[in-house]
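Supplied in structure tokens, the structure appears directly below.
With one protein chain removed, the remaining protein chains of the complex are shown where they sit.
Letters A and B mark the chains in the order given here, with residues in each chain numbered from 1 onward.
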Amino acid sequence: MSGSLRLKASPKVTGAMFARATLASELSGDGRRSVVSTLRSDGPLVLRQCNPKEPEPLVKGRRDVARVALAAGTAGPIGGDHYSLDVHVGAGSTLVLTEVSAMLVLPGIGGGQSQMTVNVTVDAGATFVWWAEPIIAAHRCHHSHDVRVALAPGARLVLREEMLLGRHGEVPGDFTSRLRITQGGRPLYDQRLGFGPSAPGWNGAAVLDTNRAVGSIIAVDPAWQDAPPPALPYDRCAALTPLPGPGAAIGAVAPDSLHLRRLLLQGLRTLGPPWATDPKETTT
Amino acid sequence: MSDEKNVNSRALRLGVAGPVGTGKSSVIAAICRRMRDEFQIGVITNDIYTDEDARFLKSVGVLPEERIRAVETGSCPHTAIRDDVTMNLIAVEDMERDFAPLDIVLVESGGDNLTATFSPALVDAQLFVLDVAGGGDVARKGGPGISGADLLVINKIDLGEHVDVDVDRMVADAEKARDGGPVLPLSRKRPETVEKLCDWVRGMHHTYAAGGHTPKDPGPMAPHHHAHDDHDHSHSHSHD
Partner (left out) sequence: MASIGAGQQAALLLLADGRLPAGGYAPSGGLEPAVTAGRVSDMAGLEAFLVGRAETAGLVAAGFAAAACVRAARGDLSQIPELEAELDARIPSPELRKVSRDLGRQLRRAMTGIYPHEHYAELGRAPHQPVVMGVAAAALGLDAHGAALAILHENNSGAAAAAAKVMRVDPFHVHAILARMTAQLDRLAGVAAAAADGAPCDLPCHGAPLADIAAEHHRRSDVRLFAS
């Protein structure tokens, strides 16, 4: 502790980055396809229109949807950085957001916290598919991730979030992530996950145990208003659970990212088409 | 809001207690089977773990499945009927509300020991079930359930000769322990004994519905005697 914090955590000293990117989609004039209406990259947050790179739920093979990939323009975020991304999915349009690579969150020079905030609004009749890559909490990182998704009644959503506790064999730093999803203003899912040296008990059996990867897939479909899919604990480390509203959460923990991805996709398959990315593989 | 004229408009709540394996579930099944056309009946089971007893009663088909509900007692069956009856009380009240009007709700305790009796806050009357296979001397040993329940059932009397138990003697012992309170020898293989059980339930329901029954408490401990050789008197008391 003593003497190690002589450098003050100031953006001027550390060169911290503040970035705000914006992305929006809308239905084309003839109403036949979704188009990207705003695509504003900022520094480390680079947004590019793209082709599908892996099978996606809900929109597999479709060419009438708007597809954008988020790429990192630089390493990070690192401590002190503050990134934000605003996404607006206009009424009736379908937007698919993927990521080029995993996001590695790193400690900054001054020990300051890095932050990433994502605000998503999905209008009526719109669909948002966010097929993210893992976030990796590096040793001694100090990161806060905050994602808010506001769905209009009648909006559809499927998103994947994966968090890895350090790179291979690495002890993670302090990491917290919050994902809050509302539908028509009503809360549907609100979970914060914290791990690292400052989070007591995160490696206990109630939270993550000895697992090094944790993630979820959240699916929301207005068609489930009256009957969300029934609960299904399909693996000792994973379960599909109906949310208090027209949605379902697939939650899983695993020893590594490969196992986690496999478990999450297995859960998605139990929902059948059009959610399953590889519906042929119905058993594991 | 309450109907002054008919105070006991809710169901008669009848507890069935007794040690493990004496046939509580069978007694309940017999009552349901014989009386379901006469009375609207619901059953709450208390299981030590899982919902085994509820599953048994559902499987024998004596009542529609939705009329049989389980309370899971966290391996504290005694607590659930005596010290902290809230879970059972809610289960009974839900049952009465969901199937109103019910005449009788039977509450089966999780199999426990001889000291487990129902709280008067939960049931209006209770029967305690022993069986001859548990040994002929059990009735003489007494205990709050044996001595204080509204009815003591000695079950499986057809097995007496196989387990060297003199059934008549056991019944006499029980009557003595109960100061003449009713004792019913029962075997499901002897229909006349099952009919006697049902008669007792009918009588209790009749008395209850007419407002003539006051729940009594067998107590957590039986009244017993301390005989002191060096004193010229004995006294009886109960620990409450």
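By our rule, a contact is a pair of C-beta atoms (placed from the backbone, for glycine too) under 8 Å apart; a residue touches a chain by one contact, two chains touch by 3 or more.
What you see is a predicted model; the values in this text were computed from it and never measured.
Annotation: of A:V118, A:A132, A:C237 or A:L271, A:C237 touches the absent chain (contact as defined above).
For the chain left out of this panel, the touching residue among A:T38, A:S84, A:N203 or A:T270 is A:N203. The omitted chain makes contact with just one of the residues A:L104, A:V214 or A:L265: A:V214.
Although one chain is not displayed, its contacts with chain B can still be listed: residues 48-50, 72-76, 79-80, 83-87, 89-90.
Within the entire complex, the positions of chain A that touch the omitted partner chain are 178, 180-181, 186-194, 199-209, 214, 216, 231-233, 236-239, 241-244, 249, 251-253.
Everything that follows uses one rule, which is that only the chains that are shown with their structure count from here on.
Computed centre separation for the pair chain A/chain B is 57 angstrom, with centres defined by C-alpha atoms.
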